[in-house]
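Once you've had a glance at the structure underneath, I'll fire off some questions.
Complex shown without one protein chain; remaining protein chains in place.
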Amino acid sequence: MNTMTRLVKNRIALAGLIIISLYVVIIVVSFFWLPFDPMEMNPELMLQKPSLSSGHIFGTDEFGRDILSRVMKGSAVSLMISILATLLGATFGILMGIWAGFLGGRWDNVIMRIADILFSFPSLLLAIFIMAILGENNANIIIAIGIVYIPQFARISRGAIIALKSNEFVRAARSNGAGSSYILFNHLLPNSIAPIIVQISLSLSVAILLESALSFLGLGIQPPEPSWGNMLSSARKVMMLAPWTAIYPGLAIVTLVLGFNLLGDGLRDILDPRLRNVR
Amino acid sequence: MLRFIVRRLLTLIPVLLGVSLIVFFLVRLIPGTALEMYMGTQVEATPEMMEELEKLFGEDKPVPVLYLEWMQDILKGDFGYSLRTGRPVLPDILSRLPLSLELTLFSLILALLIGIPLGIASSLRQNTFGDFLMRILGLLGLSLPQFWLAALMVMAFSGFNGWIPMGNYVGFLEAPLRNIKMLFFPSLAIGIGFAAVVMRYTRTSMLEVFQMDYIRTAKAKGLKRKSVIYTHALKNGILPVITVTGFNAGYLLSGAIVIEEVFALPGMGRLSLYAIYQRDYPIIQAVVMIVATIFVLVNLVTDIVYALADPRIRLSD
Partner (left out) sequence: MKKLSMVLIAIVLISAISVAGLFATGTEEVQGTEEKVLTIGVDQEAIGLDPHIVTAFSSHRRIDLMYNRLVRLDENLVVVPDLAESWEIPDNLTYIFHLREGVKFHNGRELVADDVKYSLERVMDPKTASPGKSYLALVESVEVVDQYTVKLTLSAPLASLLDSLTSNNLSIVPKEAVEEYGNLQKVAVGTGPFMLDEWVADNSMTLVKNPDYFIEGEPKVDKVIFRVIPEAASLLAGVKSGDLDIATISDGATIRQAKNTSGVVVKSKPGINVRTFGFNTTREPFTDERVRRALALAIDRDEIVMMAEFGMGTPTGPIPVAATDWALPLDELPVNEVNYEKAKALLAEAGYPDGFSFDIVCSATYEGGLAVAQVIQSELKNIGVTANLVVVEWGVYIDRWVKRDFDSMVEIRGGSGEPDRFLYRTLHSTGGVNNFMFADAKTDELLDLGRSQTVPAERKKTYNEVQKVLSEKAPVIFLYSPSESHVLSERVTGFKQVGNGSLYYVTQTDVQ
């Protein structure tokens, strides 16, 4: 069975895929149509309860803005940040890890110490630091989260490379006279990809949580641009009066993160050969 | 074994040195100074007054010089004085440590209490509907943003008098009941996500153990299922759970910044958050150094425990 078929057959991964696809659809729709203008303030409609008749089915926030429209608009931002931050962290982390694992010796030591240093920094604190230095805008959130991810990817890819390096087929390739970069790209990388893919899907989910935690602390995406985190942040003040301002953006976060987690867990089942045949 | 520990301890030195360098220079890269925060926006400050204060704050020297002085002081165990309150940094941090330790401990206990039984149950019913449901629940627990969960708890329970006592943290030894009441919901908010992690590890590791030859042998020998679980599988399957617990304990100790913020708990997380907001350099530096040290030490201990428990793992780094 190839990976794709197994993916579809794995109910957990499939559930994740469905949720993520649903969000992709919502995002595409949000580019063309939203129930209301997500930025439009309306003093008469402050903190309206969710109701079908008014059309505000998730209710309105403290500025009378439609929460459903803002959640929809925010999904694009959240997904984009999560994907780009993971991409950034994965690219640099994997390069570092491969470099360290493949070269070994002193380089390995230096690179892994750098990863250790980043690792022993509390991650949210590190992200807060970077945000405070760079200033609050979307690109910087991506950078901040990406940097937090680098050591994790570096460790995983280094581990995978080291495990494989001692494998027989590498030795065979070497004795056949293959060069280092040839071995690296044709043998090592494809074979170490499984743990990295799993890590990527988990990172996608954690990025959404990190972004919303940063926004919650006022260091993430800046109003009036809606993001799930900053919606929760401003809801904190009014949630006792209007619980729906906190409930719906939170649910949006939970579902998308769950989607990535389901996918990641399913992938782990599929890609981890030790578990594949467990009955 | 001893050589292994010594070697690992030696590698900690460059790591901690690196952390100290980064934190020291990074905090000073953040726009705004402690002095400016101190003055705020309501005071008519003259330049001479600012100079006077700068001297008072001890921030009137070049940064590299300040760094060297700080390193010297740290080695003597002196973490300096808060730029905001003027109090010595170390006692202030140590007074937060019990709360952070307790919060960590409580959430770990909750997580293990929830996670391990669910993980075992799930592994025993692999690929049944029950397993499927428990795994999805586990993943759901992992997907809940801590601060949202915390906010929902405050929303739901603060209506009941005394369910979530607010303010005036008291130590466990002082008033155990009030202490536990204060920390129950915060620990739960942190613990739920972590329980999901524990559950996943337990399940995977149990499944792996079931595959091992000796379990098969034990089964073949006609041992009852439950005795197999207890005497063999659980003992071996729990190992990776220890590792992940230790690893996360290090993380949790750094303080659950957002949880402490929502529940108004005076722990390390809130201390460091406010120190960043106020550019209180000595506090930020000390918190990061202490947390990093605890973190690497906990990791080291976990590695050692793991190595001791599993002779198959050769001690290498």
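Descriptive notes on the structure:
Order as written gives the chain letters A and B; numbering starts at 1 within each chain.
What we mean here is this: a residue touches a chain if its C-beta (ideal position, glycine included) is under 8 Å from a C-beta of that chain, and two chains touch if they have at least 3 such contacts.
Just so it is clear, the structure is predicted and the values come from calculations on it, not from any experiment.
Listed residues B:169, B:194, B:210 or B:295: the one in touch with the omitted chain is B:169.
The residue touching the chain not shown here, chosen from B:202, B:278 or B:302, is B:278.
Here one chain is not drawn; of B:36, B:60 or B:78, the residue touching it is B:36. Panel shows chain B; residues 30-33, 36-46, 48-49, 52-53, 56, 84-87, 92, 95, 113, 117, 120, 124, 154, 158, 160-169, 175, 177-178, 180-181, 184, 225-226, 229-230, 261-264, 266, 270-271, 276-279 of it touch the chain omitted from the view. Hidden from this view is one chain, which touches chain A at 39-41, 43, 46, 62-64, 131-132, 135-136, 218-219, 222-224, 233-234, 236-241.
Keep this in mind: only the chains that are shown with their structure count from here on.
Averaged C-alpha coordinates give centres for chain A and chain B that are 21 Å from one another.
Within the complex, the chain B residues that touch chain A are 11, 14-16, 18-19, 22-23, 26-27, 29-31, 126-127, 132, 135-136, 139-140, 142-148, 151-152, 155, 200, 204, 207-208, 210-211, 251, 254-255, 257-258, 261-262, 272-273, 276, 288, 291-292, 295-296.
On the chain A side of its complex with chain B, the touching residues are 11-12, 15, 113-114, 116-117, 120-125, 128-129, 132-133, 135, 205, 209, 212-213, 216-217, 232, 235-236, 239-240, 243, 246-247, 250, 253-255, 257-258, 261-262, 265, 274-275, 278-279.
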